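Here's a structure for you.
The other protein chains are all here in position, but one chain of the complex has been omitted.
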Amino acid sequence: MTTTDATAVPVRPRRQNPRGDQVFHAAATAAGVAVLLLIVAIAAFLIARAAPAYHRAGWRFLTEREWFPDDPSRAFGILALAFGTIVSAVLALILAVPVALGSALFLTELAPPALGRWVGHLVDLLAAVPSVVYGLWGVYYLVPRLIPVSRFLDRTLGFIPLFDSRNNTYGRSLFAAAVVLAIMVLPIVAAIAREVFRQVPTADREAALALGATRWEAIRLAVLPYSRGGVVGAVMLGLGRALGETIAIALVLAASFKVDIHVLEPGGNTIAANIATKFGESGAHGREALIASGLVLFAITLVVNVVARGVVYRSAIAAEGRP
Amino acid sequence: MSKRIEAEGVTAWFGSHKAIESVSVAIEPKQVTALIGPSGCGKSTFIRTLNRMHEVVPGARMEGKVLLDGEDIYGDGVSATDVRRSIGMVFQRPNPFPTMSIRDNVAAGLKLNGVRGKSAIDDAVERSLRLAGLWDEVSTRLNRPGAGLSGGQQQRLCIARAIAVEPHVLLMDEPCSALDPVSTLTIEDLITDLKDDYTIVIVTHNMQQAARVSDVTAFFNIGGPGEPGRVVEMGATSKIFTKPDDERTEAYITGRFG
Partner (left out) sequence: MSAALGVGLGGVVSASTRRRRSVVNAIACTALGASVVIALIPLALVLGYTISKGSKALTGSFLTHSMRGVGPLDGTGGAYHAIIGTLEQVLIASLIAIPLGLLVAVYIVEYGRGPLRSAVRFLIDVMTGIPSIVAGLFIFAFWVLGLHRGFSGLAAGLALAVLMLPVVVRSAEEMLKLVPDNLREASYALGIPRWRTVVSVVLPTASAGITTGVMLAVARVTGETAPLLLTAFGYDAIRTSPAKGPQSGLPLFVFQQAGSAFDVAVRRAWAGALTLIAIVLVLTVVARVVAGRSQLKAN
């Protein structure tokens, strides 16, 4: 044991700048405030630029199907766009949610953990593919191959208007757009659902299994009821993503302004895709109108996302059993 | 270089919960003072008021005075960072910085406090590791990550890290509770060696440990659930463990509760 040598080189700390902490704290707080200001700025600038368009269109902005904002003698409104946006997003979720939840359940409940993680990363890769690539692939690969599927649906279920194509044409339809959208929202819903299912306490699962439940019964009895809130939130976050998707739809859809439930027929349009396709050719009035439509989209996705986060958050609290 | 600590009427809260109430204790230099008592009696809270670590917890506050050789560490114009540099601390779980090598772990307190000069730092690293009894085991692999050592070695690394900044006092909050018996004995020997140079305060759950390493023992207890901890009795360790004045102390050390 050596004792400290009194003659050793004195190692005395230099005094820190006492204001270092204050400066860093102030910088971090300023960054937080910047986020606040950014959101305010987004809302303010969109509203300011959209206001003239709302003023010119009045309430017809919500009820008009046409989109001729640069022509003073014609009208413009988002009815057809909003219809297409909602129909394509809802159809996409109907297609994507069962697959997303099924794969999430398999990867968390049935697959060996290492395999589950690995395949989970693969599913996540779907979310990394840029939307313009989905659009290109959609037009040139998927749409032609969906035509026989559409024809089959038309022939077998055509008595339901949703599956009826009145002139037997198929192709760049809301249905095709919804299939592409479904592929794009699938990884998002699946990733959140995996998180949600992982939160289910092992004890609950084992309790069900110990009662003699099969794997599927354990999922139904212990996993699903426990994670209902989180699953609803995951689906809504997928909905938010589907509502805002732009480029893939702009490429896949043959744009037309109709409010029509015959989704197998070519045509239809969405708010976001319309902004992308019309922006280049629009004049000043046209761009104001596009911003006005974008503001509506912003508002819708905002509500969907806030509600979804709330649902996920509350279910996470319930899962952890603490505030 | 070791200094005397006097706590006068220290009361500490977490939010609205009062954890300890009017604790007054005098801790002498070149001695080991053990703080013992049942779980939740406030001994960890108290030791954290001695180097202003208590205030790190959100919502925590305290009243009273803590004098280091007569100077109030909570006085106006005294910065918490200066206090912590002269009163070092070792925690329950060994917590070496995972991104740093063994050398950088020991040098962290010096470097991050603005000390420059490679030779001065290298000297301090070697001196601290020797004092912590770890030099012979790690001198050939100072550039390896600190997290690669065994639990007992990690804790001695943390002790080296704490003494590298040349504090006057070393606070140890249950330093052996996460270690195996062999590592525990090594640390206990180290504590005995270190008391020549430092004022040492150790919180422990283990009464044999208190009896083995300490010169003075303070027994903390609470009146009942939710009530603040207080010092019941303090005195020479030999006396506390053989004929304590207070019957609660006797009940505790003979294992009747806690």
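As written, the chain order gives the labels A and B, with residue 1 at the start of each chain.
Simple rule for what comes next: a contact is a pair of C-beta atoms (placed from the backbone, for glycine too) under 8 Å apart; a residue touches a chain by one contact, two chains touch by 3 or more.
Everything numeric in this text was worked out from a predicted model, so none of it was measured.
Novice: Touching the left-out chain: which of A:A57, A:V143, A:A178 or A:I275?
Specialist: Answer from the full complex: A:I275 touches the omitted chain.
Novice: Pick out which of A:L93, A:V196, A:L290 or A:V311 touches the chain that's been left out of the picture.
Specialist: A:L290
Novice: Name, in rising order, the residues on subunit A that touch the hidden chain in the full complex.
Specialist: 13, 16, 20-21, 23-25, 27-36, 38-39, 41-42, 45-46, 48-49, 98-103, 105-107, 109-111, 119, 121-123, 125-126, 128-137, 139-141, 183, 186-187, 190, 209, 212, 214-217, 219, 237, 240-241, 243-247, 250-251, 272, 275-276, 279-280, 287, 290-291, 294, 297-298, 301-302, 304-306, 308-309
Novice: Please output the residues of subunit B touching the missing chain, sorted low to high.
Specialist: 51, 53, 56, 58, 80-86, 88-89, 91, 93, 95-99, 108-109, 112-113, 147, 158, 161-162, 165
Simple rule for what comes next: only the chains that are shown with their structure count from here on.
Novice: Between subunit A and subunit B, what's the gap in Å when you average each chain's C-alpha atoms?
Specialist: A distance of 52 Å separates the two centres.
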